[in-house]
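For reference, the structure I am asking about is given below.
Excluded from the complex is one protein chain; the other protein chains are retained at their positions.
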Amino acid sequence: MLGSGILQGLAVTAKNFLGSYHDPARYTTVEYPEVKQQLPEAFRNFPFLVTENATDPMGTLRCVACQICEKECPPQCIFIEKSKDKKPDANGKLQIYPVVFAIDTSVCMSCQICVEVCPFDAIKMDQVYEIATTDRFDALLLNREQLAKPNEYFHQIHPTEAAEVDARLAADRKAAEEKAKAAAAAKAALPAKPAPAPVAKPAVVPPPTAPQSPGPAA
Amino acid sequence: METPEQIRDRLLARFPGAQVTVVVNGSPSAQHSLLVDAAHGREMAGFLRDDPVLKLDQCSNVTGVDWPEKEVVETRKTTVPDPAGGTPKIIEEKSKRIEPGCLEVVYHLFSVALRHGPVVLRMRTGNRTDAVTLPSLTPVWRSCEFQEREVFDLFGVKFDGHPDLRRILMWDAFKDHPMRKDYVEPDDYEWEPTPHGDVLAKAKKHFPAPAAPAAAPTPPTATA
Amino acid sequence: MIATLPPAESWLERFPLLVRDWITGHLPESLGWLAVSLLAIVVILAAFGLLFAYLTLAERKILGRIQNRPGPNRTGWFGLLQPFADGIKAVTKEDVVPREADAVLHFLAPVLLVAMSLLGLAVIPFGRHLLAANLEAGVLYFFAAGAATELAVFMAGWASHNKYSLLAAMRALAQLISYELPLLLSVVPVVMLAGSLSTTHIVDAQGGWTFGWIPHWHVLTPWGFAGFVMFMIAALAESNRSPFDLPEAESELIAGHLTEYSGFKYALFFMAEYFGMCGLSAMAVTLFLGGWQAPCAFLEFIPSYVWFTAKLLTLLLGFIWIRATLPRLRMDQLTRLAWKFLVPLTLLNLANAAFWSLSAGWSGPMHWVRWAIALTVVVGPFLLLGRALTAGVAPRTYRYA
Partner (left out) sequence: MQDLSPGGAHVRAVHDEFHGDLLEVSMGPHHPSTHGVFRMVVTLDGERIVKLKPVFGYLHRNHEKLGEGTSYLGSMPYTDRLDYLCSMTNNWAYAVAVEKLAGLTVPERAEYVRVILAELTRLLNHTCLAGFLMQDCGCSGTPLMYAFREREKILDLFESLSGSRMMCNYQRFGGCRVDPPADWLARAQTLVDGYTAFLDEFEALLTGNEIVMARTQGVGCMSAALAVSAGVTGPALRATGVAHDLRKVDGYGVYPRFNFRVPLGAHGDVYDRYMIRVLEMRESVGILQQALAGLPGGPIMNPAAKLRGFRPKAGEAYGRIEGPKGEIGFYLISDGSPNPWRYRVRPPSFINLTILEDMCLGHTVADAVIILGSVDIVLGEVDR
């Protein structure tokens, strides 16, 4: 009969109208600034640099300025300058470090390829999304001070991945230590020159400061 | 489905005087292709479409490939037997030759009716500058209409017999063909400051010393 | 059929009159008539202006709820200040007039549209004592004023000098010609049975109750129900509401005749659309739903204007509900629906009403015969014409490979 389809449609809309008052499945709006959706753990938006120690972020960057991510970044938004000198990293090993590590977040598309190709677990995906600024040039160009975030923050946003990374790094470290020990033992067998004094490891990391979203450049 | 060799033989039998060669594909995909000459291209395409064994009724993909001319260094080894009876000497002769460039159009043909494919058809232009005309296959497969326009737009292949050969993705006043390997992008392209020195340098060159400093974009501070 | 007057006129019922008399009492006698007229105008403007404001809000809220979202809720409590925020925005926006446009017509179109859609409200009896102008030919006057609104839409489309607006103007004219006829023809039976073109007489004719709880509204008779439905369909088209919003046609003509309007003029078009919707709904209430009459005798203590408002709002809710559900018709389908479906049905309905009027005296078993005949005359042609209208259009079954 003419009109039966229309009446059926009217019934559907009426059902949704009434349902919006009692059925959460029919009222799906999340009123954003007041209510924020729980981000899934895998959520990714813009990379950050992992530091071992929150008190000395620039000294304990995991990044060794190998520039793999700079090369692999599809939109070419990473800019790295290597240091001329070497600094001890968190494990005490002397490493090159990035003097400049800039990410142009106006170009970055959060594709995560830098994270995947990084052999040092030094760059990871952040979860910031409220990054609006009034300056679209400088404020969106994040330097290494703005990018550096402590490992604890990484644990907060991606607990599973961070635990995996920590376990892997610990295993690597242990293997390296054992190797060093073996080497030292081998060296000790030879009455030769003394081994270089190991640099003291940083003390237990203090609790992290509240994670900062990268604000406008100071 | 017939192998490319079989198709080639049948095409050569059907079109005496035509040139058809099988281009061997070295990758594991083993999708070998047929390189046909431009003069018989459209007839052969029509034959492939209507042939009851092949029935390639769908031309799924049309694309251009740019092969710029390149210098090929060939090393020829000749073994010269040592007259003294010692180990034969190996003399390496290096010869350079310029392999002429061309533009290539690749058609991926499938049969919807017989559910097979792809048969890859290629045609090459004489060079990359003036002899860039190829027969249009739009009269054979309608799907070539926009795709050939795209190849014309981005590669600069002129299709003879195309009903409406205009630029499709770039604007009409655009001059170059951006998908060619030697395309140089204009220096005002993406002038905004980024951490990348070359883009910034290009931008500075194109927009020299702005008159009003207030209106000019601030240069980036790459260093912290 | 004429209802006996209710025994007591409560002070609530007379309240608007008391207020009016109190105000005019302060003025000299000679200015009284002017004050009364001006008061009526001011009250209608204020009441419908406010109704328009909150109708836009209600529409957005209801559409929102139907679409599983809250609708505007940021401005004020529950978004109650939203209409005023919108108003301020509309007034302060730049008024863009295209260079090529006919500036005079471009300006006049929204003004004329609002004026014409307001005029019709003068003859609607909003309550027992609430009527701005008691015209002998009130119904005729109402539709004459209403027909001019489509002309204003045409004016807007023509004056904008925009191709989309021009297409919208063409559509508006075609729609005007198609839908004026079923709209008027569906009203004729009411006029015929009431024997008057005066809206007050028509409302009075629907007074009274059978057994004290079945009102004598026209909508409760077979011809009245059919007439009501067809009137509402035509009213949807006449007020350019979905599914007949062809002149505006957002997805096809961008905004149709509104494409080149901005700021307050744009707001005026909206105002006119809602005034037109209110006017036609009010007329439907008057003609078919018993006007201000209460549905049951024991509910009479509630003042008449409350009943009228309730009925009006119900119809407006229907407008919004339909808008939320239905897609738009195409131009040819719209005219076909009018000429091949609504016009024949309204003509048959006229005959049906005549039969109903002549058979008023039938009683006993003949009473049921009367209902059966009247219902057949409504349902039969509806089914037949409906089948003809939807010929070739049917749900399909699909095969699988």
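Per-chain numbering from 1; labels A, B and C assigned in written order.
Here is the rule we use: a residue touches a chain if its C-beta (ideal position, glycine included) is under 8 Å from a C-beta of that chain, and two chains touch if they have at least 3 such contacts.
Just so it is clear, the structure is predicted and the values come from calculations on it, not from any experiment.
Note on the chain not shown: across the whole complex it touches A, B, C. When the omitted chain is restored, the residue from A:42, A:94, A:171 or A:188 that touches it is A:42. Within the complete assembly, residues 63, 66-69, 163-164, 166-167, 170-171, 242-243, 245, 249-254, 323-333, 390, 392-396, 398-401 of chain C touch the chain that is not shown. In the full complex, chain B makes contact with the omitted chain through residues 25-29, 31, 33, 49-50, 57-61, 63, 65-66, 106, 108, 112-113, 115, 118, 120, 138-139, 141-143, 145-147, 154, 163-164, 167-171, 178-179, 183.
By the touch definition given at the top, chain A reaches the unshown chain through residues 2-6, 8-9, 11-13, 15-16, 28, 40-44, 68, 72-74, 109-113, 116-117, 125.
Keep in mind that, in the parts below, only the chains that are shown with their structure count from here on.
For the pair chain B and chain C, the distance between mean C-alpha positions equals 65 Å. Centroid to centroid, with C-alpha atoms defining each point, chain A and chain B lie 41 Å apart. In chain A, no residue reaches two or more other chains under the touch definition. The residues of chain C lying in touch with chain A in their complex are 62, 65-70, 73, 321-322, 324-326, 382-383, 386-387, 389-390.
Across the interface of their complex, chain C is touched by residues 1-3, 6, 9-10, 12-14, 16-17, 19-21, 26-29, 31 of chain A.
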